[in-house]
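Every protein chain but one is kept in place in this view of the complex.
Let's turn to chain A:
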Amino acid sequence: MSSQDETPENKLRAKLPEEVPAEAPERPSPEVPEAREASDAPEASREAEASKEASEDASGDEPEQVGPTLSGRQRLVQGLWPPRLSRAQLIVALLLFGLGFGLAVQVASNSDSDGALRGARQADLVRILDELDDRTQRLEEEKQGLEDQRTELENSSDQAEEARKQTVEKERQLGILAGTVAAEGPGITLTIDDTKGTVEADMLLDAIQELRAAGAEAIQVNDVRVVASTYLTDASSGVSVDGNKISAPYRFKVIGKPQDLEPALNIPGGVVQTLEKERATVTVERSSKIVVDALRAVKRPDYARSSSQ
């Protein structure tokens, strides 16, 4: 509406109120109401161009126009001051009192903090209630699903815990065999002191074989762990075990049953006698606690694959 006001045409019209007083005296005063209305109405409606019937309520049947025509502003001032106590004023005041009262009551009841739902109509309330019911149901279902899931996870995590324990246990056992973890237990210490340099790899291998046959579970020679893939070769001054050169005295730490291991070494024609024949000094002593702590890195086989699935 306001953008329309800016057009030049409308600016011209806006000057109409000034023109009206000049026009009015020329108009013959004792006119037929209909005719006057006809001449008056276009001006009024041009004034409020956008609202053709806006003031129809009040403009329809006003019969007289008193005295010289006044501008709207003058009429407003006249109406406001001085205050006139007339029936019309009282009635209008009464109606406006009602309006103001209703307005204030409505505003007050709307701005009540607890009254978010108070002003809502029945249909809205029913809809809100339905939505809440739906939401409750959805949330209940979700809760049920989550509880099921939790139970399931608890069960499976129990099983997984058990499986994990078994796996760890198995890993320890296999680690002892593979030499990846340290081991301790009863056993013997076999020390071969070779002052003459006559001990060779095959003699040590014989000793290891003998120990294995007697049930040795973990063996270490000096600082090298002896495992399934261990090999011994002769080196310039000493023996090479898995590529690590070791020299006398050769100290075997063996975990196993001492009562089996020691006789196995000492049997006639056995390891000890053979070595002593080579003028090496051999001592075997039992111990209730042997620590085999030489480790070996985990090696993944390049070619061999487990065929059991």
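Everything below uses one rule, namely that a residue touches a chain if its C-beta (ideal position, glycine included) is under 8 Å from a C-beta of that chain, and two chains touch if they have at least 3 such contacts; residues count from 1.
The definition used in the following text is that contacts and distances are computed from a predicted model.
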> For the chain that is missing from this picture, which UniProt protein name fits: "Cytochrome B oxidoreductase", "Glutathione import ATP-binding protein GsiA", "Small basic protein" or "ABC transporter permease"?
Replying inline: "Small basic protein"
>> So one chain is hidden, and I want to know which residue out of A:Gly98, A:Gly145, A:Gly215 or A:Pro263 touches that hidden chain in the complete assembly.
In response: A:Gly98
> Which residue numbers on chain A touch the omitted chain?
Replying inline: 1, 5, 14, 17, 44, 47-48, 50-51, 54-55, 57-62, 65, 69-73, 75-76, 79-85, 87-109, 118-119, 121-124
